[in-house]
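The complex appears here without one of its protein chains, the remainder shown in place.
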Amino acid sequence: MAGNTFGKVFKLTSFGESHGTAIGGVIDGLPSGITIDHEMIKSDLDHRRTGYSGFASPRMEKEDVEILSGIYEGKSTGAPIGFLIRNTGHRPADYDHLKDVYRPSHADFSWEQKYGIRDHRGGGRSSARETAVRVVGGSFAKMMLNEYGILCVAWTGAVGPVEMEPLTELPGKIFIEKSPLMCPDEELSDRMVEFLDKIKAEGDTSGCRVSCMITGVMAGLGEPVYDKLGADLGKAMLSINAARGFEFGSGFDAVRMKGSEHNDLFIVEKDNPLKIRTKTNFSGGIQGGISNGEPIYFNVAFKPPSGIQQVQTTVIRKGEYVEIKPGGRNDTCLVPRVIPVVEAMAALVLADHLLINRASRI
Amino acid sequence: MAGNTFGKVFKLTSFGESHGTAIGGVIDGLPSGITIDHEMIKSDLDHRRTGYSGFASPRMEKEDVEILSGIYEGKSTGAPIGFLIRNTGHRPADYDHLKDVYRPSHADFSWEQKYGIRDHRGGGRSSARETAVRVVGGSFAKMMLNEYGILCVAWTGAVGPVEMEPLTELPGKIFIEKSPLMCPDEELSDRMVEFLDKIKAEGDTSGCRVSCMITGVMAGLGEPVYDKLGADLGKAMLSINAARGFEFGSGFDAVRMKGSEHNDLFIVEKDNPLKIRTKTNFSGGIQGGISNGEPIYFNVAFKPPSGIQQVQTTVIRKGEYVEIKPGGRNDTCLVPRVIPVVEAMAALVLADHLLINRASRI
Amino acid sequence: MAGNTFGKVFKLTSFGESHGTAIGGVIDGLPSGITIDHEMIKSDLDHRRTGYSGFASPRMEKEDVEILSGIYEGKSTGAPIGFLIRNTGHRPADYDHLKDVYRPSHADFSWEQKYGIRDHRGGGRSSARETAVRVVGGSFAKMMLNEYGILCVAWTGAVGPVEMEPLTELPGKIFIEKSPLMCPDEELSDRMVEFLDKIKAEGDTSGCRVSCMITGVMAGLGEPVYDKLGADLGKAMLSINAARGFEFGSGFDAVRMKGSEHNDLFIVEKDNPLKIRTKTNFSGGIQGGISNGEPIYFNVAFKPPSGIQQVQTTVIRKGEYVEIKPGGRNDTCLVPRVIPVVEAMAALVLADHLLINRASRI
Partner (left out) sequence: MAGNTFGKVFKLTSFGESHGTAIGGVIDGLPSGITIDHEMIKSDLDHRRTGYSGFASPRMEKEDVEILSGIYEGKSTGAPIGFLIRNTGHRPADYDHLKDVYRPSHADFSWEQKYGIRDHRGGGRSSARETAVRVVGGSFAKMMLNEYGILCVAWTGAVGPVEMEPLTELPGKIFIEKSPLMCPDEELSDRMVEFLDKIKAEGDTSGCRVSCMITGVMAGLGEPVYDKLGADLGKAMLSINAARGFEFGSGFDAVRMKGSEHNDLFIVEKDNPLKIRTKTNFSGGIQGGISNGEPIYFNVAFKPPSGIQQVQTTVIRKGEYVEIKPGGRNDTCLVPRVIPVVEAMAALVLADHLLINRASRI
């Protein structure tokens, strides 16, 4: 119940605090026979760790994942995968002055109300450092999805006022990766960088929007009532630190649409009369909670990071006001570092539903 | 796994198709000692059933819930509550012509891809008729929340192009209920009605946005990593038929905000130095996934109903094109009937987290 | 958490009290495409209801199951099956004198300690009437297992001092069913009847042991660590009212055995060099928690029913002693009525593990 496990059949259980000994997890439910791609794990983690150095928090220690179990001769065995990333660059003493302080819009106050005790060092368990565990779990999910040709790709859709039009097709990974902010539109990417440079100079931070598309999904994934595919993707994304909103397909634009515009008419593929598709895809690849074979796409809104470099007045445990001064390390914007986290969570949901769906027919 | 149960400790299991014998459910995990309020169940169901008659589907049979177990001398006993609503107004033969047809943007195609078999009568299990079960479950959740002074209130925030500004305080129930569309702003309510009248005359339908506020929530609810309170609310809302988006607190507006604006500064209540609150509430009452004692608020976007009264071309099972003509009953817009469903799902999430949180401290 | 759901993928959720309006349940996770056999449900329920009339409780009302959902044109659709059995023969007033009484070895006291409130009528939720729900759930599980040739057959292995030797092969259903106590050994069956006649005349009751064999199980079912097949069968059986012990394969006899006797040597089938079996089957068809293709067999011990027809001294709520007189209806022994319950629970476990195992390989 304590909510450190994600998924029902393909399950990731996570542990670890920002400034404890290590973070890590257990992946349970990875089917046997999957070829393990250690390079993918490393590359996914690198993407999460560094991002575009100018705007990312300067915690730059190398992250070595140690895989402890569940693999034999390069393949998954059906046994759980235990893994570990040691915390090497932490200096807990840096946080001593924050022991009694409730930093604005952090989890300090609510966490302490819940548990009556709080590991204040770097945010403890509520730190975004935990997302490294998600990325490792997501890498294993992707190894499995690869066997089915399913691909999850995310990119930056907006930073502050700089917004990109929605894409209807998967942007080339090459365009995404060449942008320091992982925005496939080169000109917008430049404007985003410019905007963040300015904000950062002011000691401020910015919100952002991440878009994600999942291709190659067969029809039939998702359970029709409470575990709709869109609902589980939504939960996955909203469980990422700082997420504030989720929409798929037409999303919030649907509010202003009419049924006659929004309905996705069915068509038969020209060269394949057995292949039924839809002309438009306002459903975002999900109808009645179940994938229909069209690409799945969604957006996630992230708030600006709370750790700004400005003087703020706040309250300490005993109810007195204090000033907190700029200091510590922080990201100016959640992109680009959150991109691989979004992809990882998407992969975990898809892998889970792929296995869940195996029980749907006799 | 098949996703007909919602919740972890306070659990609602649902069954039934639109045109089968009955729909119903089992509520498991309702603590003992709660006074049962039969009037509340009846009233919540009535709100879901009728709405503003002009725009709601004309299925108007009376819904009698039969409670079958779990109550003794007017109180819950800790045993599960079984309940039942018989389907009386159904005419399955009305749907014979749709047996092989995939209606645009319905669940017909995706469901059939999943299960290989489909009960086509009125949408079968994918019909919004299932939401009556959610409403009954939600009524029981509310009975429990009442003991803690927690209140979930939803209203119409937008219909098509007619949008209301976000509210920062709970609107009076009286203003909501006097509007046929459950929009607490009288003038906007009139304009929404006008808009829907026009749309309906065209045989068309409209999207909408529902807003919801939850007050009286103690700090400490929600689990900090994967089962964040916002994530579970999101999943609950996105599991409602036709939902396309969810946002809480600042929501998608956070994309364009700076940290210096968005941070909710802590303050000490004037008359109560032990009561720590926040000056603003862009967090929407949830920080680090855990309630902080401020009101929780969120929006849900719903697409326009797919069942429009216009001729549409679609595809049948064997891949041939057919025309489907207007006919059958349908709602012009999901509001106002979806309002009690949103409240019910919110209540289920809060009741669940309230019980989950009992295990957080020794 | 409240424990009214059994199973993980093939799930049975149960509700209802002995003397409430109805008992019933929801089966969620039944795959689509299974042919529904209404006769099987009826016949399984009849076996549970009547047993050998001499020793069974005289509650003889006919049990009509109403199936409310999840079936279309005679087949399962993948949607949940809701079902209902109305309580017709109950006379709650018969139990008024027991309102404050804690009957010895019933659940009256412990239940009241747990919930602070108790529906005393006929045992309320703790009544064995709930096992009718298990039997219906088990019938659906058997319909699925039939598709794989898996058969669960239980019989009476001991009543009081009359004990049968363990069987190594499945006894013919015909021999079981012709015995009023469902004991396939005709002579022992007669002695059991004689013993129960005597005990019954004394107003007493007797313990018993039920044996069960499951044939046709493919190798590979069961999860290797905490969800071993034997562990899940054990939990299933120990969840039946009045169960006191469970053993599979060599069971408690293993305590006195040596490894050299107990090891089941592998052999290759004479006519099929690809078919590996074991020479003996002390493992009871389960090795390392996983089925190995040999028949699964186990025993369950049941205590004598607590409702004896003798004067007993007991305690009431306020701590005073009272005498309870003989009265009410009760079974002299749990067999034969518990036999279909054992089979039903076995079928639920096997059906669940069959679906769980679908996720074990890529």
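Every chain is named by a letter (A, B and C) in the order it is written, and numbering of its residues begins at 1.
The working rule: contacts are C-beta pairs under 8 Å (C-beta built on N, C-alpha and C of every residue); 3 or more make two chains touch, one makes a residue touch a chain.
Small disclaimer: the values here were computed from a predicted structure and weren't measured.
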On chain B, residues whose C-beta touches the chain left out of the figure: 1, 9-10, 29, 31-34, 76, 78-79, 144, 147, 224, 355, 358-362
On chain A, residues whose C-beta touches the chain left out of the figure: 1-2, 4-5, 8-9, 11, 13-17, 20-26, 28-29, 32-33, 66-70, 72, 75, 77-82, 84, 114-119, 124-125, 355
Touching residues on chain C - with respect to the absent chain: 1-6, 8-9, 14, 102, 104-107, 109-111, 113-116, 125-126, 130, 158-161, 163, 199, 202, 204-209, 219-228, 230-232, 234-239, 241, 243-252, 254-260, 262-268, 273-274, 276, 278, 282-284, 286-293, 301-308, 310, 312-315, 319-321, 356-357, 359-361
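The rule is short, and it goes like this: only the chains that are shown with their structure count from here on.
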Innermost chain by mean C-alpha position: B
Inter-centroid spacing, chain C versus chain B (mean Cα positions, whole Å): 39
Inter-centroid spacing, chain B versus chain A (mean Cα positions, whole Å): 26
Shared-contact residues (touching 2 or more other chains) in chain C: 1, 9, 29, 32-33, 78-79, 355
